[in-house]
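Below is one structure, written out as C-alpha cells, with a few remarks after it.
Apart from one protein chain that is not included, each protein chain of the complex appears where it belongs.
First chain written, first letter: the chains are A and B, and each begins at residue 1.
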Amino acid sequence: MSDPLLLIGGFLGASVRIATPLLLAATGETVTERSGVINLGLEGMMLAGALAATLGASAVGPWTGLALAVLAGMVLAAVFAAIAIVARADQIIAGTAMTLAAVGLTGTIYREAYGTGGAGLSLPTLAPVAIPGLSRVPLLGPALFVQPVPTYLALLAIPAAWWFFFRTRAGLMLRATGEGAAEARAAGVRTQTVRALATLVGGAFAGLGGATLVLAQVGTFAEGMTAGRGYVAIAIVVLGRWHPLGVAVAALLFGAATALQFVFQAIGLAVPYQLFLMLPYLLTLLALGGAVGRVRAPADLGKG
Amino acid sequence: MLFGVLLLAAGLQLAGYDAVAALGALWRGAFGSWYAFSSATLVRAIPLIIIGLGITLAFRGGALNIGAEGQFYAGAIAATWVGLHVAGRPAAVALPAVLAAAVLAGAAWVVVPVWLQLRYGVLEVISTLLLNFVAGSLVSLMVQGPLQESQHIYPQSDPIAVAARLPVVPGTRLHAGLVLALVAAAGLWYVFARTLWGFRLRAVGAGPRAAAISGQIDARRMTAVALLGSGALAGLAGGIEVSGVSYALFQNLSPGYGFTGIAVALLARLQPLGVVATGLLFGALEAGAGAMQREAGVPAVAVYVVEAVVIVVVLLADSASRQRMARAVV
Partner (left out) sequence: MRGIVKRFGSVQALRGADFALEAGKLHALLGENGAGKTTLMHVAFGLVRPDAGEIAIAGAPRVVGSPRVARRLGIGMVHQHFTSVPALTVAENVALAAGWPVAPAALSSRVRAVAERFGLPLDPDARAGGLSVALKQRLEIVKALASEARILLLDEPTAVLAPGEADELLRVVRAFTEAGGAAVLITHKLDEALGTADRVTVLRQGSVVFTGPVAGQTAASLAAAMVGDEGARGGVREASPVGPAADAPVVVRLDELEVPRESGYGIAVRRATFSIQAGEIVGVAGVEGNGQRELLRAVAGRLQPLRGRRDVAGPVAFIPEDRTTEGLIPSLTLTENLVLGSRPDEPWIRRGRVDWKVARARTASLLHEFGVSASGPDAPAATLSGGNQQKVVLARELARQPRVVVAENPTRGLDLRATEAIHGRLRDAAVNGAAVLVYSSDLDEVLALAGRLLVASRGSISEVPAGATRARIGELMVTGGR
C-alpha cells in the first residue's frame, strides 16, 4: 500500500495532466460560444490536431508537431466557419459533419502514412518540465508545476481568456456578438468577422488539445483516440458557465474523474475498466442536469 | 452525392491511389452481383433506413437526436439478452419478444436526454451524444462480463436462439428486416402526410412558438414523443442487426450507422419515402467501401468523408433556399 500523500499527489498530477487537452479545447470553445457559435466539430478538430502532431513529431520534432496541430485545427475551423457562419447553415449539423469528415480524413491519412503497423511508440514526446522553486511546494508543487509545457499553456490561457473577455474592447465586441448579434451590428460590430475569428481560435485550441493528447499523454496515435473528448469539452463549457475560471474547474473535475481509475488500481480495487470509461460522460450528464437549470447561455448561441 | 463521389475520386488520385480502380471496386462491391446487392448493399441499407427514419422523426419534431448510435447498441444489447433466454419458445413468440425488447431499450436509452430536456432544458444534442460513448462502453462491459460466450475466451456473446432469428432469403444474407424497414417507412410517411398528429409534429419542428400559441399544441411534449420514437426506431435497428445478421453481440457491431443515418435522413430532405432511397445509396457506399479496401487498398473510413460532404452540400442548399425565400417576400 503506497504512501497516501504520494498517492494523492500522484492523483492530482494525473488529474491535471489528463485535464489539459480538455481544458485547452474547452477554453477555445468558450471563446467560440461566447460569440454565439456552437462548434460540434471540436471533436474532429482535436482528432485532426492529434494526427497532425503525430506527423509533425515523427517528421521533425514535438514542437513542429504542436505547430502543425494548431494549423490543422484552424484549417478545419475555417471550413466549419465557411459553412456555418458565412453560408449560415445549421451549426449543429455542420459541426457533426465536420467531425465525421475529420474521422474519415484522419483515418485515411493515418493508414496512408503508417500502414497497418501504426505509428508505434517511437514518437518524440514532450516530457514534463519542472518549474524551479514552485515545484517544491508540498503536494501542489509536483501536481501543478511538474507538467509538460502544454499544461502550462493551458493554465496561462485561463487568466488570459478572462482578461480578454472582460477587460478588452475586442472581448466586449465578442460578448456583444454572442448576446445580441443584431444589436451588436447596430453598434457597428462586424459580427460575422468576429464569429469567424472566434471559431478559428477555438479550432486552434482544439488542435493544441489533440496534440497534447498525443505528445504529452498517450505517446502515439490511434484512430478515434479522442473518444468524445471534444464533446466533453463542450459540456465543460456549459458547466463552467462560459466563464474561464468555471471552465477550468470543470475541466479539472473531469481530469480527476478519469484519474480515479489509477487510484483504484493503486489501492487494489478490481473494478471493470469500462466503468471508468463511462464515468466522465455520466458525470457530464449529471452535472448538466444539475447546472443548466439556473444557467444562462449566450443569448444568441446557435443562431445564424 | 455526385459531388461527394467526385471529391473522393479526386482525393484518392491525389493520394496516389488508382481512382478508377477504387471506384470500380466500390461499384462492384455494391451492385456487381446479385449477391453483392442483396447481401452487402441491402443488408447494410436496412439499419440505415430504420435509423434514418428515426432521425427524420426526431428532426421533424424539432429534436436533434445525435445519439442513434448509442440507442442502436442499447437495442442490440436487449435483443441479445432476450435472444439468449428464449431458447425453448416458438419463433412466433421469440422473434417479436426480441424485437420488442430492442424497441423498448432504444426508447429507454433516450429517456434520460428527454427528461433532462423537459426538466432542465439541456440540449438534447449533447445528452444524446454523450450516451453514445456510454453505450459503447456498456457493450464492452457486457461482452466481457454477463453476456460473454460460454467459453469466456472472446469478447462476444453466444449466438442467440434460432427461434429468435429473422428469416433469411435462401442463398443470401438478406433477412426479413427489409420488410420491417419498408413498413416503417410507409408508416412514417402516412403519419406525416395524412394524420393530424403527424401534421402537428411537423408544425412543432417548423415553428415551435407558433405551434404552441396558435396551434395550441404542447410543443415540448410532442418533441419529447418524437425523440422517444426516434430512439425506439434506432433500438429496433440494433435488434434487427442482431436478429438478422450477426446473431450475437460484439463490439463495433455498428460501423457508425448512427452517424451515417444523419446523412441518410438529411439527404432525403427528411422525407420518409426518400429515406428508403438514400438508405439504399449509403448502404451501397458502405458495401462498396469494403470491396474498395480489399481490392484497391483504400481505407474504408474514407467513405466518411463522402458522407460528410453529402451533409454539407445538403446544408448549403437548404441554407441558400431559405435565404432566397426570405428575400422573395413582397
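Annotations
The working rule: a contact is a pair of C-beta atoms (placed from the backbone, for glycine too) under 8 Å apart; a residue touches a chain by one contact, two chains touch by 3 or more.
Predicted model, so just to flag it, every value in this text is computed and none were measured.
Listed residues B:Pro159, B:Gly215, B:Gly256 or B:Gly297: the one in touch with the omitted chain is B:Gly215.
Of the residues in subunit A, those that touch the hidden partner chain are 166-169, 171-173, 175-176, 179-180, 182-184, 186-189, 296, 298-299.
Think of the hidden chain as still there; on subunit B it touches residues 194-197, 199, 202-203, 206-207, 209-216, 325-330.
What we mean here is this: only the chains that are shown with their structure count from here on.
A separation of 29 Å divides the Cα centre of subunit A from that of subunit B. Within the complex formed with subunit A, the subunit B residues making contact are 15-16, 64, 66, 112, 116, 119-122, 125-127, 129-134, 137-138, 140-141, 144-145, 259, 262-263, 266, 298-299, 301-309, 311-312, 315-316, 318-320, 323.
On subunit A, the positions that touch subunit B within their shared complex are 40, 83, 87-90, 92-94, 96-98, 100-101, 103-105, 107-108, 111-112, 223, 227-228, 231-232, 234-235, 238, 272, 274-275, 277-278, 281-282, 284-285, 288-290, 292-293, 304.
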